[in-house]
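Left out: one protein chain. Kept in place: all the others.
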Amino acid sequence: MKITRGLLAMSAMLSSVAYAGPELESLLQVLKANGTIDADQYQRLMMEQTAPVPVAKSTPAIANASSGLEIISADKQFTAQVGGRVEVHAAVYNDDGINMGDGTSLRRARIYLQGKLYGDWQYKFEYDFADGGSKGFKDAYLSYEVKEGVELIAGNYRVPYSLEALANSHANTFMERSLGFAFKPGWHLGSGVNVSGENWTWNSGLFGDTPDQNTAGEDGEWILGSRLTWLPYKSDSDFAHLGLAGLYGDRGDHLGLAYKSGPESKVTKVNLVDTKSIAGVDSYTQLGLEAALTLNRFNLQAEYMAATLERSQGDLNFDGWYVQSSYFLTNDRRSYKKGRYSPVKPQSILGRNGTGAWELALRLSEVDLTDADVFGGQQQDLTMAVNVYATPQIRFSAEYIDVLSTSNPQTAEPELFQLRVEWVL
Amino acid sequence: MKITRGLLAMSAMLSSVAYAGPELESLLQVLKANGTIDADQYQRLMMEQTAPVPVAKSTPAIANASSGLEIISADKQFTAQVGGRVEVHAAVYNDDGINMGDGTSLRRARIYLQGKLYGDWQYKFEYDFADGGSKGFKDAYLSYEVKEGVELIAGNYRVPYSLEALANSHANTFMERSLGFAFKPGWHLGSGVNVSGENWTWNSGLFGDTPDQNTAGEDGEWILGSRLTWLPYKSDSDFAHLGLAGLYGDRGDHLGLAYKSGPESKVTKVNLVDTKSIAGVDSYTQLGLEAALTLNRFNLQAEYMAATLERSQGDLNFDGWYVQSSYFLTNDRRSYKKGRYSPVKPQSILGRNGTGAWELALRLSEVDLTDADVFGGQQQDLTMAVNVYATPQIRFSAEYIDVLSTSNPQTAEPELFQLRVEWVL
Partner (left out) sequence: MKITRGLLAMSAMLSSVAYAGPELESLLQVLKANGTIDADQYQRLMMEQTAPVPVAKSTPAIANASSGLEIISADKQFTAQVGGRVEVHAAVYNDDGINMGDGTSLRRARIYLQGKLYGDWQYKFEYDFADGGSKGFKDAYLSYEVKEGVELIAGNYRVPYSLEALANSHANTFMERSLGFAFKPGWHLGSGVNVSGENWTWNSGLFGDTPDQNTAGEDGEWILGSRLTWLPYKSDSDFAHLGLAGLYGDRGDHLGLAYKSGPESKVTKVNLVDTKSIAGVDSYTQLGLEAALTLNRFNLQAEYMAATLERSQGDLNFDGWYVQSSYFLTNDRRSYKKGRYSPVKPQSILGRNGTGAWELALRLSEVDLTDADVFGGQQQDLTMAVNVYATPQIRFSAEYIDVLSTSNPQTAEPELFQLRVEWVL
């Protein structure tokens, strides 16, 4: 079938090469007019101009090698793309008495396949080999664009909650998400409706388990989540973002529920805050507030996240927040699309007579996972970072993290230094 | 190296554009004949027509984005394709007292690489991340077409047994294969010969372990399998299929052998029938009978599968069967190729002023895994299904399954309702 199409296309292309085109025709007309060639010669020479018609069919798809491996059909109704990402982290820790474990880590190693079918249908499957097993599943969905700004989606995708949780790791300013990431719902199997306008988005969905949660004889959990974002101000180089998200989760038969967070470094496996598995949680609700301001090279971003866990023996309340700011030394700025930050596209390419984009960043974050009889602990971190975006796909980062305070049960206040090398296609 | 080839190809292409082709030569001949240009001028102008010869070589491969990402070389002797599939299931169970576990499941999540080399050689590697580990290996083989209808194959591929076991999940009518799927041999490492004619196929092979069976210090198992299919009747829109398959397995050092089957739903991990590991099985033989009738929109399909296990303490006999029928409400029909059903290609595309293909289906299936001292149980299911094939790649399914009877050790007779969203490239 495809072979046949290929065959047709090939023959068409070859014949097309033999097509001298309008210029030759013009010349023939001139020569005939000048009496250089007679009517019969003119006829015969013109007769040879027939093959090209099928050319249109043979127009090959456009191929793109700059963001993975992509093919776009001639009519733009079909696309298919294979890409991936590799992130290597190295860290040295000033332990403060706890063994965090210096070293190196393959933080992310992903491959994805995505594309478009018949214009309106989109599919994606991405897997992270660094997480592995059934924790490795990232986007695995099918979506349908009903009309401009109205999309139906089903499969494994992120529950709409938190600006930094929804932005992909290549688009976030820091190597790891903030302490508040303890509240990330992450990817769940579900379906929903995403609507958006010129300067607002509203994503809502009903979700079931994560792909690794499915357990024999246990009814899965159900989550209802919704997120609303708005750009109160927007210009060519600047914008202000506001976001509000909420979710309600029914735990089904799932037993314990745990909230935890690493020290904004993942080379170590140590979590300074961790509620451990909390028994008897029937349901939980989460609130998320987002605010961001991007003024050309300057960026300010803050979020507040809170969770309430319903238990027969009394509810529990946890929360966290972060405030971060970054500034580009080069003439670059962060990009944003439909309620999410998207990866930085440096104005100049490192190694192509350019410097890439250089960014300085500062973050203060806190999380409190202690309430009533649950002592998950509190933690506050200060992070300083330098990012070099060599190309749109390649990024280097260096960070110094000072754990300002931890409390109950943890008392350690380590210092962390870490490096990242990353390519994302 | 390839870069260089690319460079050559590019320059060749550009130069090809400079090739005026035979028409220009014809004109030159005419002009020379007419004495408009003299012999020297003719010579010189003709001399410039040399570069183009390599054009054919430089013709780019045809790219196809409608079924994954595919490239076909200009001479059609080489193809390479990357594709995959994602299947999400959601189910609600009327348990009848057993905890089956409602919820969602990422049923299949695959990526494959396949292609053709030098015309006759074909390779494929497909992995299912939803199964994971060494259970995730699907097709991983190399084949060689000796001549039209004669193929040699080696690697990991399906032992030729059962019409529904060999058809890919996208081509089968129901969300899960029938109860008799307990007898599926599935993928094994082996090699064989596949011969076929206008209306028959005969596939035979010698197989070893499955990729996840290789255990330290254990001799692997060996399976001899063969399947014969025949189309006694065939027209443009109709055909009748008959199939006969048999296999003999020597268990080698492998200890227990188990036959089991889920309730035609895989969101739950519960199997209502399961022999558990049967000790002392030296070898086993399986028989398979297939019959199918496709009359345009109407389809009738039935299989009988039986297994005999040789043990010192007496042989064991298990069997199963199903009868299913389906009818397309739209002007569509199932497709079939070389002894297997292949995915439905809807006549109209949902979302492209079309409805897709709509199909109603009914299945009655039974399995008996109880014999002598082994009480694996009996089960009979009735399944009603609606399938919507939105595009050739996208499919939605809804099913109601009534477990009509179970016996010994199981007594539960649950009802199941399940949904599927699927894309396959």
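Remarks
Letters A and B mark the chains in the order given here, with residues in each chain numbered from 1 onward.
Here is the rule we go by: contacts are C-beta pairs under 8 Å (C-beta built on N, C-alpha and C of every residue); 3 or more make two chains touch, one makes a residue touch a chain.
Because the structure is a prediction, the values reported are computed rather than measured.
Set against the missing chain, the residues B:136, B:186, B:280 or B:354 yield one that touches it, B:136. Contact between subunit A and the unshown chain involves residues 16-17, 19-24, 26-27, 30-31, 34, 36, 52, 55-56, 59-66, 68-71, 74-77, 82-84, 86, 88, 90, 98-106, 109, 111, 129-130, 132-133, 267-270, 349, 351-352, 390-391, 393-394, 421-423, 425. By the touch criterion stated above, the residues of subunit B touching the omitted chain are 2-3, 5-7, 9-10, 13-14, 17-20, 24, 27-28, 31, 36-37, 41, 44-45, 48-49, 60-61, 63, 69-73, 78-82, 111, 113, 115-121, 123, 125, 127, 133-134, 136-137, 140-142, 144, 154-156, 189-191, 207-209, 211, 214-221, 252-253.
To be clear about the criterion, only the chains that are shown with their structure count from here on.
Annotation, subunit A versus subunit B: rotation angle of 120 degrees from the Cα superposition, expressed as a multiple of 5. We define each chain's centre as the mean of its Cα atoms; on that basis subunit A and subunit B are separated by 32 Å.
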